[in-house]
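Here you go, one structure.
Every protein chain but one is kept in place in this view of the complex.
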Amino acid sequence: MTITQAIDPKHLLNDLEVPQIGPGYDVPGSVVRYRDAFNQTLRDELNRDPDVFIMGEDISGGFDRETKEPLDAWGGPFAATKGLVQDFGPERIRDAPISEAGFVGAAVGAALTGLRPVVDLMYFDFVTVAYDQLLSNAAKSRYMFGGQTKVPLTLFARSGGGTGHAAQHSESFYSMLAHIPGLKVAVPSDPYTVRGLLAAAIRDDDPVFLVNDKKLINMEGFAPEEPFVLPLGKGRYLRHGEDVTLIGMSYTSVVCKQAADALHEEGISAEVVDMLSLSPFDEDIILESVSKTNRVVIVDEDTPRASMASEFAAIIADKAFDYLDAPVKRVTGPHTPVPYNKGLETAFMPQPDDVVGTVKRMLGIE
Amino acid sequence: MTITQAIDPKHLLNDLEVPQIGPGYDVPGSVVRYRDAFNQTLRDELNRDPDVFIMGEDISGGFDRETKEPLDAWGGPFAATKGLVQDFGPERIRDAPISEAGFVGAAVGAALTGLRPVVDLMYFDFVTVAYDQLLSNAAKSRYMFGGQTKVPLTLFARSGGGTGHAAQHSESFYSMLAHIPGLKVAVPSDPYTVRGLLAAAIRDDDPVFLVNDKKLINMEGFAPEEPFVLPLGKGRYLRHGEDVTLIGMSYTSVVCKQAADALHEEGISAEVVDMLSLSPFDEDIILESVSKTNRVVIVDEDTPRASMASEFAAIIADKAFDYLDAPVKRVTGPHTPVPYNKGLETAFMPQPDDVVGTVKRMLGIE
Amino acid sequence: MTKQKLRWMYETMYRIRRFEETMLEQTFRGNAMGVTHPSDGQEAVPTGICAHLTERDWIGSTHRGHGHCIAKGLDTKAMMAEIMGRYTGQCKGKGGSMHIADFSKGMLGANAIVGASVPLAVGAALTAKYRGAESDSIGVAFFGDGATSQGIVHESMNLAAIWDLPVIFACENNQYAEATPAWYAVSTDDISARADSYGIPGVQVDGMDVFAVYEAAAEAVQRARAGEGPTLLELRTYRYHGHFHADDPKKYRRSDEEEEYRERDCIRRFEQVVISQQHMNEDELCGVRDMIETEMQEAVEFALNSPMPPIEELYSDVYVEYSNPVQGLR
Partner (left out) sequence: MTKQKLRWMYETMYRIRRFEETMLEQTFRGNAMGVTHPSDGQEAVPTGICAHLTERDWIGSTHRGHGHCIAKGLDTKAMMAEIMGRYTGQCKGKGGSMHIADFSKGMLGANAIVGASVPLAVGAALTAKYRGAESDSIGVAFFGDGATSQGIVHESMNLAAIWDLPVIFACENNQYAEATPAWYAVSTDDISARADSYGIPGVQVDGMDVFAVYEAAAEAVQRARAGEGPTLLELRTYRYHGHFHADDPKKYRRSDEEEEYRERDCIRRFEQVVISQQHMNEDELCGVRDMIETEMQEAVEFALNSPMPPIEELYSDVYVEYSNPVQGLR
């Protein structure tokens, strides 16, 4: 059976490692890798809607010199499109040259004329090459043309450190995208949520950028077998607690969960909020949690200045001010590019210990 | 006499309209237009350092068909480079084709090899076309190459609404630039500060983006005759007050000043902080003022999400938490592109009345 | 060419000419809300090309887009109203002169970022190809000589070429980008020859002669509809006015140059041809001109009498659906 109605993830206490029972889970499913859930969802959406097509570099993995047939030699970047060209053909799995600005622009043009393009930008960093098309055309067309059109475009790419790809292949600057009016940004944190949010993004009539942290791609977790959508703009609880709220997004939701587990060992009860979307974002779940715990730590791998961590802190300082018992703390990447050396790269990324330490200082412990 | 030492603007109570006496002002000067102070500063720096050159579209205003001589027909965008090509020649006032990515990249290459390029990007919006060169090369070169080089590059462009240029010529997204590690961002607010900050930017060894709000360009104010520098990363007080702190940047500093004047009429004493730089920024002046007034409103024409208004709010919610008597408020542009219609465009931009209203609600007045 | 087509071409060129003149007059009276970029002098280009297009074909346009809009069949009332920022405008007054669009007419919008609309036409052609037999639509990208320096134009041509897309790259070479002459900024004096870089046909056309444009476009359109891929047309033309309403071109163009082109004015030449070849007579031409005069007066009145958009419009059309408020924090 297909889950037709959108599941509200707010009511899910989904542990990141093992399958769960609970609302939205009374469905057949299994433990799968994030990358496989992603691939399956692309397949589902291609099957569901003939106007959906995918465009990106090497997504069909080369072509045979003689037969001119696509080879799917790579399964596409991070195996996202593995096996798709065989079933859907090169028109729907359109391999593109290294022209990010050009093919993102072409995708906007296709979206403006009735298709639903899905663009694989490979590494998140490359969005800067296509930045003008994203900001000036994709995000603004509906508004500047007075609402007479829409841009049902989905983009995705891999963010974050942890793989030794260094400064130009490890960015997490999704805050810059969330800053842009007209664009939506989703940051799933496990197989279950990427399945629901990627489907939501592709079915959404606005441009949506879905960010995949590299550190999630080989992680496993429960995902329903049948296609379903999670609403954009809704966060969820990964754990309930009393003493402090930990807010995570993308991979830092995993970090928050691990920190909460460690804090639990020490008798500190942390509530973990997984934002799942950055634009729109779930203001209610933040305020609900913070007004209960009265303390908050926002954890973000993105660099700190004018970041989503800043935004959530600002929202809290405005709307939950009367509930706060302690300064609003952020645990973020440093204001530096991402270094190559593994030790430095690890130090760049927020670790559970950093969160634990911040919480303890906040509570005046040790 | 030349002011050799950098003036710390923090100690200046510079009224935006009329000249002032005070520290830093005991020097010959006069009331000039922002655009003329800007042009004079470019001239000073070109005279001071033979490695400084300017690059941009139409900055030498066309070329005669027969003589091939530059014509300076326009004085450059917003008259910034008026008269310069006549005195410094086309090699130092280098007119560029419409290739923002290409010539910003070339400027980075020139900076890496010993020159000090100054790039006029015309409208701030066009930075998106050159975004990758700015973020991946200009901002990261020093770091990813282990500190063996530097990028003494200056860029400037015109931001903001108010001229009916609509969605693609009215951006104020300097928060996205301030987010980028390796890049510096300055936001002068009058002839005096643009003179000091543009000189500082050009003499600085790091890439600096100086944002000119269109609404400032024809404003008048006092500026010293002699070249001088204001330190990057220092804010200043535009007015001292007791009841609330108004934080402005670029043109919103003018808005804050006007709001403070209006509040004064009603017996409310507002302190106005003019940030002048966004990266680095003056955390001390923010904390100093807020810990005194215990209330703060941050005013920013940029759209709200993950903005500099968010960043300052986050800093305050963390480091001035114990001094706060009221929620931290932001007065910003809406999360929309900039509309064309004058009435809508005016409603987009934060107005003094919006600030006054926010302050009164904060103080529980009417 | 049918008489009807001839009449349409005259009507279209004259409508563009008079629209620009009228729009300028209104701009100087302070009735336009922002900057405007007139295209008078270049009328033959959009006219000769759009003469082959239907509403199912798509065009991408530029900051100098009024001519493209009119040739693609947009309503001059709604255009004038948009330029005056009125609620009845093509974009409810939210876009203005640089963003006039009409998707119902296959007009993808004027675009204020030089070069940025070129890939949109490529994307429209991608949709047409994707639809296969269902669709014989094509895309046309209008762009200037200055835009050829934008990398995205190169990328767009390469994409269209390798994907065999039904798109026409129409480079309106009016020889200036703002004050900068093409001889300074463009590293070739034959832009059409750049087509060789993409293995597609490139044709240089007298953009002051609507018949020449019509001929060249006929072939390019036929190729596109036949699935034979893109064509690059370089249309050599001239803008009579300055770069934008308040610009004085005399500061950077020699007057003999302007006169030389006015000599070859596309409208006058058209009149001479159709009269000498007796396709149309002076009365018919005069009838068209009178009709257009009335239309322009009506457009101005319509615009001037139209309401401004309500303040709520500031917050609408950002998204189809969005769960956070988009209002500014105040």
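Note that the chains take the letters A, B and C in the order they are written out, and that residue 1 is the start of every chain.
Going forward, a residue touches a chain if its C-beta (ideal position, glycine included) is under 8 Å from a C-beta of that chain, and two chains touch if they have at least 3 such contacts.
Model, not experiment: these values are computed from the prediction.
Visitor: Going by the touch rule at the top, give the shown chains the omitted chain contacts.
Guide: Result for the missing chain's touching partners among shown chains: A, B, C.
Visitor: Sort through A:D44, A:D95, A:E271 or A:E311 and give me the one touching the missing partner chain.
Guide: Of all options in A:D44, A:D95, A:E271 or A:E311, contact with the hidden chain holds for A:D95.
Visitor: Considering the complete complex, identify which of B:G83, B:G162, B:P280 or B:G357 is in touch with the unshown chain.
Guide: Of the listed residues, the one touching the omitted chain is B:P280.
Visitor: Quick one: say which of A:P117, A:P181, A:G248 or A:P350 touches the chain that got left out.
Guide: Hidden-chain contact among the options goes to A:P350.
Visitor: Out of A:Q86, A:N218 or A:N341, which is the one that touches the chain we can't see?
Guide: That would be A:N341, which touches the missing chain.
Visitor: For chain B, enumerate the residues touching the unshown chain of the complex.
Guide: 53, 91, 94, 96-97, 99, 101-115, 117, 132-133, 136-137, 141-150, 181-182, 184, 204-206, 231-234, 279-281, 283, 318
Visitor: Across the whole complex, list the residues on chain A that are touched by the chain not included here.
Guide: 57-58, 61-66, 71, 73-74, 95, 97-99, 101-102, 125-126, 129, 163-169, 304, 309, 329-337, 339-344, 347-348, 350, 354, 357-358
Visitor: Counting contacts across the full complex, list the positions on chain C that touch the omitted chain.
Guide: 149-155, 157-158, 161-162, 184-188, 193-194, 196-200
The definition used in the following text is that only the chains that are shown with their structure count from here on.
Visitor: Determine the centre-to-centre distance between chain B and chain C, using the mean Cα coordinates as centres, and give it in whole Å.
Guide: From the centre of chain B to the centre of chain C is 36 Å.
Visitor: Using mean CA coordinates as chain centres, what's the chain A-chain C distance in Å?
Guide: Computed value for the inter-centroid distance: 40 Å.
Visitor: Which residues does chain B have that touch at least 2 chains other than itself?
Guide: Expected reply: 125, 129, 166-168, 309, 329-330, 334-337, 339-340.
Visitor: So which bits of chain C are touching at least two other chains?
Guide: Residues 91, 93-95, 99, 111, 113, 151, 318, 324, 326, 329.
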